[in-house]
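Working notes, structure below.
What follows is an incomplete set of chains from the complex, kept in their original frame.
Note that the chains take the letters A and B in the order they are written out, and that residue 1 is the start of every chain.
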Amino acid sequence: MNVKDLLEQVKNGTIEIEEAEKHLRKQPYEEMGYAKLDSHREIRSGFPEVVYCSGKPDEFLASIYQKLYDENGEVFGTRASEHQYEIVKQVLPQVVYDPISHILKIEKEDKEHIGKIAICSAGTADIPVAEEAAQTAEFFGANVDRIYDVGVSGVHRLLAQLDTVQEANCVVAVAGMEGALASVVGGLVSNPVIAVPTSVGYGASMHGLSALLTMINSCANGIAVVNIDNGYGAGYMATQINRLAVK
Amino acid sequence: MNVKDLLEQVKNGTIEIEEAEKHLRKQPYEEMGYAKLDSHREIRSGFPEVVYCSGKPDEFLASIYQKLYDENGEVFGTRASEHQYEIVKQVLPQVVYDPISHILKIEKEDKEHIGKIAICSAGTADIPVAEEAAQTAEFFGANVDRIYDVGVSGVHRLLAQLDTVQEANCVVAVAGMEGALASVVGGLVSNPVIAVPTSVGYGASMHGLSALLTMINSCANGIAVVNIDNGYGAGYMATQINRLAVK
């Protein structure tokens, strides 16, 4: 029995107030909380559901893509393999796979893009993560400027693109190895910087932990950090900030 | 406006069903969820609130003790310092301080104790943590058997008390250094073992992390682990299990 029906019965006197009250108190989460939050989520975020493909069994993946496509007319998945592309293509031939970012998507053509996010990467090996961030932000409707291969061992490369970086509502700084890019960027801009450590490196890079520590300890203000290789998370939060700025 | 009043208005027709529904949907947590969970907690757990004294400012501590004593006729605090004992004694002269376990309490005299919990400690230096567990369980109404200084470097000491250990509804195994006690106990009993690593040790004990790792990796079944030096947490969970067993 949903809330409306319950209230109708109260009005009609077919249920006692005490009984109705008990019912409402006993299951607030199921009947209301659940729906409320769910619809809240839909309404508030404007972020359609995204598929984390890695590890998804073949039999589920295709049907998830089909279902989301049917609902939204587009679908976006991260960390997809070449093999998963083949699987999904069988049911949705128009699906597009980017072997660099491992993004597997169908995107509406006439999507409007707003604001500006700058995505900086330290080295060419960091580009897969940077592209995951960039394409995530673009799918969610942001304009993105890509500023790649501007690691701090040649700081002039970043300085050469200072205006572009400074104009963005939010900067995503993607770097592996020692991860120093975030601090240098943070010192050059006035808007928030989201730092993404990557697992690029070897030896004492410890699969990205060193870069993560560098970024967390940054001496620059206005920097916060997401998980190693989490381009999607950075693109998501950058979109949130960009939307606030444009609103 | 509370739920009952709202429903009265629905019945009386002084509020539209749509309006009432909106109101209910909008604030399920404040009006209902909050109260429901709170009373649930009181009713279900039977665990009175406990004071974690460490770091509490002097000015707050005395009034917290006073308030809890007024409500419950007893009060229990962990990790209290000698200084805090002096502070509380000024307002509650009957308060009792145990410098070993650092427990500061007023306890009802005629408390009934049920079931049986065994608390084992590896060395004499682990006794403060073991006592925190033991006195916690006793305050919460369990019978406790103390089996101290039965570390695995002299395994006959533990075996000499096998019956006592095997009869308990739950065993708490407290050990620092290499923390091997939990595994040996786990192999000897049929009921659950709660393992408490302690910060006793030096060098590579890393303030209890080594003992924690030992216990988490235990090859024996029926062992789960709480935080380093968390005698209170072990005593609490042992009480939960003991109550289930006696019920």
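Keep in mind that, in the parts below, a residue touches a chain if its C-beta (ideal position, glycine included) is under 8 Å from a C-beta of that chain, and two chains touch if they have at least 3 such contacts.
Nothing here was measured: the structure is a model prediction, and the numbers come from that model.
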{"item": "2 chains shown - copies of the sequence in the complete complex", "value": "8"}
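Keep this in mind: only the chains that are shown with their structure count from here on.
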{"item": "Centroid distance [mean C-alpha coordinates] between subunit B and subunit A, Å", "value": "40"}
{"item": "Partner subunit A, residues of subunit B touching it in the complex", "value": "3-4, 7-8, 10-11, 13, 17, 20-21, 24-26, 28-29, 32-33, 35-36"}
